[in-house]
Every structure is written in C-alpha cells, then in structure tokens.
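One protein chain omitted, others in place.
Chain naming follows the written order as A and B, and within any one chain the residues start at number 1.
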Amino acid sequence: MSDYNFAYLDEQTKRMIRRAILKGLAIPGYQVPFASREMPMPYGWGTGGVQVSAATLTPEDTLKVIDQGADDTTNAVSIRKFFEKTASVDTTEETAQASVIQTRHRIPEEDLREDQILVYQVPIPEPLRFLEPSEIETRKMHSLEEYGLMHVKLYEDIAKHGAIATSYAYPVKVEGRYVMDPSPIPKFDNPKMEMAAIQLFGAGREQRIYALPPYCQVVSLDFEDFPFEASKADHPCDMCGATDSYLDEVIMDDAGNRMFVCSDTDYCASRRKAGHVGAQAAAASAALKETAA
Amino acid sequence: MYVAVKGGERAIDNAHAWLAEERRGDLNVAELSVAQIREQLSLAVNRVMAEGSLYDPDLAALAIKQARGDMIEAIFLIRAYRTTLPRFGASAPVETADMACDRRISATFKDAPGGQVLGPTFDYTHRLLDFALVAEGEASAVERGEARAEPTPHITEFLNKEGLIQTEVDSEDVPGDLTREPLELPANRPLRLQALTRGDEGFVLSMAYSTQRGYARNHAFVGELRIGKVPVEMEIPELGFAIEVGEIELTECETVNQFQGSKTEPPQFTRGYGLVFGQSERKAISMALVDRALRWEELGEDNLGAPAQDEEFVLYHSDNIQATGFLEHIKLPHYVDFQSELELIRKLRREAMENTMPVQEAAE
Partner (left out) sequence: MTPLLKVENISKFYGHRIGCKDVNFDLYPGEVMGIVGESGSGKSTLLNCLAGHLDPDTGEVLFEMRDGAMRDTVTMSEPERRMLSRTDWAFVHQHARDGLRMNVSAGGNVGERLMAVGARHYGHIREEAVDWLGRVEISETRVDDRPTQFSGGMQQRLQIARNLVTGPRLVFMDEPTGGLDVSVQARLLDLLRGLVREMGLSAIIVTHDLAVVRLLADRLMVMKDGHVVETGLTDQVLDDPQHAYTQLLVSSVLQV
C-alpha cells in the first residue's frame, strides 16, 4: 500500500483534523465542524473514528481496535487491518499495551492512563437531534445553553415508565457547559468518562469532532430523586467471575438458556489467565475432569 | 462449553474471496474489459463520475466492474479514491457557452440560433426490447454531418436581452468547496449546487418531481438543455496565464421559471440551474428544478413547507454515500446497546408487573 500516505490521509487533511481536535480539546464537549473525507469504509462504520485515529497515530504508536468491547468483531478486525496496511503501526489486543484505542460502543474496563488516547466512533453526535431535527436550531440551542428540552425528555420518560428510559448514548454535561452525546456506549460506561486519558470523538458522516481532555468533569443528566444509575446485568461473568464488568448475554441453546460473559474480551481473557474462574468455566472444567477419569 | 466467537478475521477473508468469485461469474463467459464498460455502458460511467465527483471514465468503468454493477458501490469506490488525490489547484470556470454541443434543445422556443439538435437521445425511441442486440453484431455506419463552427449561444441570453429573465450576477467570491470544508447552514447557492450535482440521482429526481406535483411548484420550462464537450483551463502561477489541460463532457440545463414579481420588481422569469458531468440529462434537469425550489427565500417567495424548499433537508439527505453507509451500518453488531435495552425493558416490565400484582392477589 505504498501508494498511500501514512495512515491513508494526506498530511494537509491530517493537519485540518488535528486543528479540529485541538479546538475540541480546548472547548470540551463542543462539536467542531470538520471537512470529513470519504474513507474507504462506509459512512456509519467508523469513518469519523478512523479519520481521528489517522490524524492521531504516529509510526511509534500501538493501536488497539474494539467493537462492542471485543477485538475480534468483524468491524474491529477490518479497521485494525486498515491501519496495519496503511500505517504499518503495531497493533495489540491488550488494553495496557495500546497507546491509541479506537472503540465502537464501549470503554475498556481497565482504567486508561494519561499516555493513552481513546478514539470513539460516533454515529449521531448531536444529543438534541431526536428532540429537534434541525441542525441550525440545535447549534443555536448549544450556543445559548438552552438545555431545558433535554430534561423534558427525561421527565417524560419517568412520567411514562417510572424511570429514565435511556440505556445507551446517555447524555452528559461536560464541565457544566455543553451537553454531549457520549456515542452509543451503554450507560454503564458513563462514569468512566472522567478519566486520565484523552478522549476524542469522530463523526464522519455528520462532519463533527469533539473531545474530552483528561480528568474533565462529565456528569450524566438526571433528577435528584431519579439519580443516574450505571446499570449492567446483575450477574458475575460466567467465564472469569468478574462482578465489575459489563456483560454480554449469550443464548446457549434452543431452550433459551443463557450465560453472561464480559463484553471486554481482553479484560476477561487476562482475568482468566490470572486464575479467575467463573461459574460456567468451573462447571465445564469439572465435567471435563470427570470424563477424563 | 461456551467459546466466544472468534475468527472475525477468517470470516472476512473468506467473504472477500467468495465476493471475488461472484463478481467474475461463470468462467465460461468472457470477462468484461474496463474499456468495454467505458464504451458500452457510458451512461453508467457518467453517473459514477458525476456522483463520485471525479472525471475519469476509465476509473469509473473500473469501479463499475469491481462493484459488480452496483452503482452506489462504484460511486463509493471513486469517492474513497478521490480522498487520496493531492489537490494541485482549481480550474478556471468552464465556459459552457463555448460548448461543442452534441445535443442542444429548448422547450421554450420552436427554433433559435444554433438550432434544436437532438443528438444521441432515448427521447423518441420506442422502448421495445431490441432482440437484435442479443446477436452481437456490428453497428452499421451512420451518416456524418459537419459540426457547427461558431459557439452556440445560450437561449436564456435572448430572454435576458429584453430583461425578461433575472440576471445572474457574477460574484467575485471564491465559492466554498463542499469536499474540503464542513457544510455549515444556511448554505449559499454555490454549495447547494455542489451538493446537488454530486447528489443521488434518484433523490434529486424525486425532489424535483415533488415540486412538479405541487410541493413548491415552480412552473419550470426547460429553457435549454445542452450536452457536449468543454475545454478545461487552469491558470498556472509560474506562467501567469491559463492553459488548456483537457476537456470534459457536461450536461447543462437552465430552466425558465415564473416569478410573480414584488412591489419593487416587475414580473420576470427566473432560473434554475443544473450542471452535471457527462451525459446525465435526467439529473441535470432535476437539479435545476430543485435549485429553483431552494431559492425561495432569495426570490421572496413563501416557504410552503415543501421538502424541496428545505435546504437542510435536501442537503443533508442528497448524498447517497452518506445515506447508504448509515443505513447499512445497522448491520454491524449492536449487541452491547441491545443488552442495555434488554436490561431496561426487563426492569420496566418487572416494575409494571409489581404494580399490578397486589391487585390480583387481593382478588384471589
């Protein structure tokens, strides 16, 4: 792929994106318009994240790509391959080894460090979009800090369902100023957004970049008497026994039996390597011993 | 025991291999050459160039071949390739008045200097399947005429001489570039025209059609439709003058639309404008109608709430690469979000049941 520039984009484009990133970091939570380029993967499949990663990567970086928390989901594989080809950077599945992590829909379980960058793929960057379809109007609402409508939505949820019925892409307020869409991560991940690493958000189709500098204040919107709750399935991981990780529910058989496993595959694997065993894994190895005997 | 699904990488490789096989089809049938596509599927090539925003018939033909004839996929390939091309500069505006017209018609005048030239059009063909084409015969030679030597004047210029049509004032401003700067609204007309010329043909057609059916009707006549080649010139800073760097085929449409006039201005015709790469006349006419509908504010017309008048709606939804990507991305795994929805719905149902349960117990 030597016909292409390092990390696919030409240097001018990367500089343009870096300027947008810097502006985003300077105004946390503010959506910076940028001239998104057509990438060789479809819009909606991570073009924003890919462009931000391309502008962020240096040849010395080590890249990790996850989708749904997993390194081996097809889209994660495809994006990782893209950068292996166009940037020849090292890649890893270990969260701790990575300097740049591109993600779709999850934040890794392991705490990130100051020398790491987390890049989110964002489908719809505008948290007010489904309350107000016009971009002209939503930009005005942000500039005037008119966020009453956002709470009206939460009010309506409680009036109707008795609880805030938003379980992912749960809106947050950044540093007491901008209301921001955290991308479609489960709300379980929201509290992790106050972290040591730099967080960058890229929305290619919608041509927006926004960012959170390290240790930025990120508050999930709620009511005093209906506080935000970072919920997950009420189970330990059946593979590694973790009680603090977000879980996928896997249907095991035609009878609908289910098990719960960490959605962060690296977290689960490293815990198992360290000797942690979940209920299903224990049962399976017991059964294995029995047949052996 | 449960084993997490691995092997996304192998699955992808296998899918790609199968795709390549399907693209080629039956090996007993001769393979299409890129040149064959370029020469014999030229209207498809034109569409890919227009919506791909890149004038290169060979690359467009290659994209069609690679995309197995899926036009949007081919356009996508061209767009992604275009991203990687360095930008040397911008050409001087092309002079469509100097076009060597292959086709030039006007619906507003029976005849005009330069004449009505039908050119290679489907217009008056009967749409009967021509089974003779099944037998791959050579086309018979056709008679050739002399090309018109002098330039063909624009029809709207005749109207303009009488002041009957609104003059489009030359702007000294350098127009923005939709592919280099983020679209910010409200957009101006150059940006709208850029979005329309690379917009999805089906979308632009439907928008135009909706105006004809009464959603912001603007009474369009095809003032002129012309198709032909124009030279492209570029100013070379080192030389200090413009030189011709090549020529491209364009379709240009100017519509003549009614305008009621206002208190300050007498009634006058107004224009809609369409300009598209290649022979793409359906697109060019559609573009002109939608352009005209979007000009309601500038011309002091009422906003009727019609989709074709809504700049934000039209510009944000005209691009088929954006649209298809976002539409198809729902095929990607969403199980993390779905999981949190599952938990939420279980919780809400549990609470709803608990609220109704005591009543049932009392009844028992």
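Note that contacts are C-beta pairs under 8 Å (C-beta built on N, C-alpha and C of every residue); 3 or more make two chains touch, one makes a residue touch a chain.
All values reported here derive from a predicted model rather than from experimental measurement.
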| item | value |
| --- | --- |
| Touch criterion as defined above, residue of A:Ala26, A:Val152 or A:Ile251 at the omitted chain | A:Val152 |
| Interface with the undisplayed chain - residues on subunit A | 143-149, 151-152, 155-156, 158-160, 222-226 |
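The definition used in the following text is that only the chains that are shown with their structure count from here on.
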| item | value |
| --- | --- |
| Touching residues on subunit B, where the partner in the complex is subunit A | 1-2, 4-9, 11-12, 76, 79-80, 82-84, 86, 179-186, 312, 316, 321-322, 324-329, 332-337, 339-344, 347-348, 351-352 |
| Residue numbers on subunit A that touch subunit B, as the complex places them | 3-5, 8-10, 13, 33-40, 42-45, 47, 67-70, 72-78, 81, 104-106, 123, 134-136, 161-163, 165, 167-169, 184-188, 205, 207-208, 231-233, 238-239, 246-250, 252, 259, 261, 263, 265, 280-281, 284 |
